[in-house]
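Yeah, one chain of the complex is gone here, protein chain that is, but the others are all in their spots.
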């Protein structure tokens, strides 16, 4: 099964940015590949500088654990089973909403990470990216 | 719109240091530019060594998220929406009071970070810097 | 003077990617803003993973010293005046060709960093980005 292509990453990031514009909140948006490595990134004008790192690492985190960072956030609270996970991976594990795995045929082939607004804004923008990826027709899949 | 100039940074840092002397608490005081990069710094005699890094990073944080670190501190507590943000940006995000953005015409053009006392002391010194910046007349603005 | 906008960054990165395709070498291409911070990034399919960091840091370096990394590479050789500069800035200083400042009216407002091929390939792709930036008409400049 092929990993996410640059063409697909750009479709996803464009759809997410359109959602951010609709919300009216400038965002940092990152796409990671199946290795968790940065594939595409954009920072909208006036988006927070501190969110560059967070967006990239939300995408990393969503792929690293094949899990929405929104779900991980709940599991990483004090008293919950994954409390402390944010100390691992040299500080790259982000425990806020806004990171979502990108799946093809049930398999994680990449991830999107969004940072720049409040939790629900970040999450809505990430979900717009997930939806755009889900709508990519099979014929666009690169023969791997 | 011009970023903060060295002349302005020095006015701000001097005003903040005067407030620290009035309080009687030696402080580290840092000014960051619009990119979050150090523009000016001083450590008063007998101020904590461990606060060099904290002052510089409070200024970075206030610019990185265009937000008072006092407000960020509340948002980053366990159970709050930004819990975990302090893991990001390689440990540079400071979630104590004492970091404040510096605004010109509603736009963040730099930040001040103060560390060396308790939270309320740091905050008062940072606010003295913010007030000094607000009083700089427009004709001091560098033509950019 | 306005910094580089996302719209401009995307024009530059697209022109650079087109050059990389013409050369037939998959590349990592990064655009930094006037503070040296990542504004846009893409990794072409099959481009080296190890070049993500290098492309981002070439862009950082070109802005950090307002200098082509190709010129810096010569100055940083053993026996030359900047030998040792690559130790600074926590390893972010890249001393290979492929990083170029982006100037507007003689002022550096951003930078491009390219990594994925040999030195001359990286350099050609970076220069394609510089040329695209130079051709952006003034009316595209964001009122700051």
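Quick notes on this one:
Going by the order they are written in, the chains are A, B and C; count residues from 1 in each one.
Methods note: a residue touches a chain if its C-beta (ideal position, glycine included) is under 8 Å from a C-beta of that chain, and two chains touch if they have at least 3 such contacts.
Just so it is clear, the structure is predicted and the values come from calculations on it, not from any experiment.
Note on the chain not shown: across the whole complex it touches B, C. Which of B:37, B:92 or B:107 touches the hidden chain is settled by the complete complex: it is B:37.
Touching the chain that is not shown, out of B:52, B:75, B:103 or B:136: B:52 (per the contact rule at the top). In the full complex, the hidden chain is touched by chain C at residues 35-36, 61, 63-66, 78-79, 81-85, 87-91, 93. Across the interface with the omitted chain, chain B contributes residues 5-6, 9-10, 33, 35, 37-45, 49, 52, 142.
We take it that only the chains that are shown with their structure count from here on.
Relative orientation of chain A with respect to chain B corresponds to a rotation of 90°, obtained by superposing CA atoms and rounded to a multiple of 5.
Shared residue numbers account for over half of those found at the interface formed by chain A and chain C, and the copies are therefore classed as meeting with the same residues.
One simple way to say how far apart two chains are is to compare their mean CA positions; for chain A and chain B this gives 31 Å.
Taking the mean of the C-alpha atoms as each chain's centre, chain A and chain C sit 25 Å apart.
Listed for chain A are residues 49, each touching two or more other chains.
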